[in-house]
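The other protein chains are all here in position, but one chain of the complex has been omitted.
Moving on, here comes chain A:
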Amino acid sequence: MLVTITATRPAGAPWPATDLGYLLAKNPATVQSFSHGFGRSRVFYPEADEARCTAALYLEIDPIGLIKSRNLDSADFSLSQYVNDRPYAASSLLAGAIGQVFRTAIRGTSKERPQLAAAAMPLTLRLPVVSATAAFVERMFAPLGWTVTATPLTLDPAFPAWGESRYCDVTLTGEQRVCDALSQLYVLLPVLDGSKHYWIDGEEVEKLLRAGEAWLPGHPDRELITRRYLGRRPTLVRSALARLAESDEVPAAELDNAVPEEGDGVEEGVVAAEGTGNGSDGTSDNAVAVAEAQEPSPHTSLATLRHEAVVAALKDVGGKSVLDLGCGGGALLRHLLHDRYFTSIVGVDVSVRALQYAARKLRLERQPESVAARLTLKQGSLTYTDASLKGYDAAVLMEVIEHVDPPRLASLEHAVFGAARPEAVIVTTPNVEYNVRYETLEAGRLRHRDHRFEWSREEFAAWAEDVAAQYAYTVGFRPVGEVDPEVGAPTQMAVFRRGDGKITGPTNAGRAEADRGSQSTQPTQSPKSTQSPKSESSERSAKSEKEAN
């Protein structure tokens, strides 16, 4: 990987451009070699005259050696750690090389040219391969006074349809002190580096932050810069799930995406601003986070309204012992845990990583025993029955069903309504009719990449009533979020309560007690809400009432 620094002598300046050699403490006449833990670098000057002088730092890394030197079992690495852009793209490794090779220059001291070192001069930096979007490069460097030219690189000229790669060819020009230019590269290259497989240790991070002292405090994105530094702890060891993705030849994130990776900044909405690095289509995994972030009612987020609505519904049905099925990162669990009304809470998710994330976010190990004892986190799957989930007052499926493939919904229904069989079930799911109100959401697109479907109010009501009839529950509906007169509320909720009716679902089909002379037929009662008239009539829009019948 390569970086070049070009100094141009301004007209009438008393110094030749070749003085850059003094500032960098590298002689323009020779080729110098340096060795680093991760490879070898060379400094030479492709051009050096009075008007223009360019220093090139070329770093050659040895990906095979890099891994072997770690002395880790090779089975722990993913293929992308063996075959990757590290030898070519500017990264934290290049930053490391800059830090070592230009140590004195970064300090801004020069024995021979102290005044020049302290002055800004016309500089051009070129990084032929940077793994970041043009916009993000602009966002990082423009505030520091650089004019940024970032040209996306074609993915493969043989396949024009594939479009652009995630790389840019970057040129920065500006009047800068050499020491600032270097320290900015030193700090920002790793921030730009979107990939997760670089090798740098904690001490280095400290050093890097110290290097930014002069300019970092004034950078509008200083928090993002710091967070991407400290938060991004690269996972060197492939998770078991990532290994499955690899064996299936799909990017790990395609399977291992139950919760955002920490440091990805997804929660903070950073993704929206910088793109996901996925390249051409600009798709965000979390279109919903972006779309829902600009709610019509800006004061309370839809997620919060949803939590409140679920908690209220749980209290309406008297659900003190609660299953949060598909608890994910534990956002709802936090609400439940902080409310003493709920005596026993079980968070179930199919993703082990989500459960670990939830445990961390809820600081379970630091909670007093009386609090922690009310919560259990366990791995489970909604398409398998689980006897340990029986006997609860209520189960919550908050924004879960839309992540299940429609052909598998019957298994979920059986596992929840037939096998676990809580007294009440609260289900929330997006109302697809509302999607037209999200300006950033392309027409016809779903709110989240992992959504297998999104239903209209009519579709949801039809499903819910069918499930209720099959499993002997009654069901009522409530809107969540501000109700739009035309398209309804952004989220829809169904509240199921167990009735005394007979299960006619797949569970007991054909196994009822014919022999006891029952006059059994399909349940005749029409599904009706069991909510108190007050809460129902006020919450339920006329339209959903109509659709429900």
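Just a few scattered comments:
What we mean here is this: a contact is a pair of C-beta atoms (placed from the backbone, for glycine too) under 8 Å apart; a residue touches a chain by one contact, two chains touch by 3 or more; residues count from 1.
Keep this in mind: contacts and distances are computed from a predicted model.
As stated in its UniProt record, the chain not included in the shown complex is "Polynucleotide kinase-phosphatase", which appears among "Acetolactate synthase", "Malonate decarboxylase beta subunit", "Polynucleotide kinase-phosphatase" or "Carbohydrate ABC transporter permease".
Here one chain is not drawn; of A:His36, A:Arg334 or A:His403, the residue touching it is A:His403. Interface note: of A:Ala119, A:Leu153, A:Leu364 or A:Val487, the residue touching the hidden chain in the full complex is A:Leu153. The omitted chain makes contact with chain A at the following residues, 1-2, 4, 30-31, 42, 44-48, 54, 56, 58, 63-65, 68, 73-80, 82-85, 87-89, 126, 128-129, 131, 153-156, 158-159, 161-162, 165-167, 169, 238-241, 243-244, 246-251, 254-255, 258, 278-279, 350-352, 379-387, 403, 407-408, 410-411, 414-415, 418-419, 421, 472, 500-503, 506-521, 523, 525.
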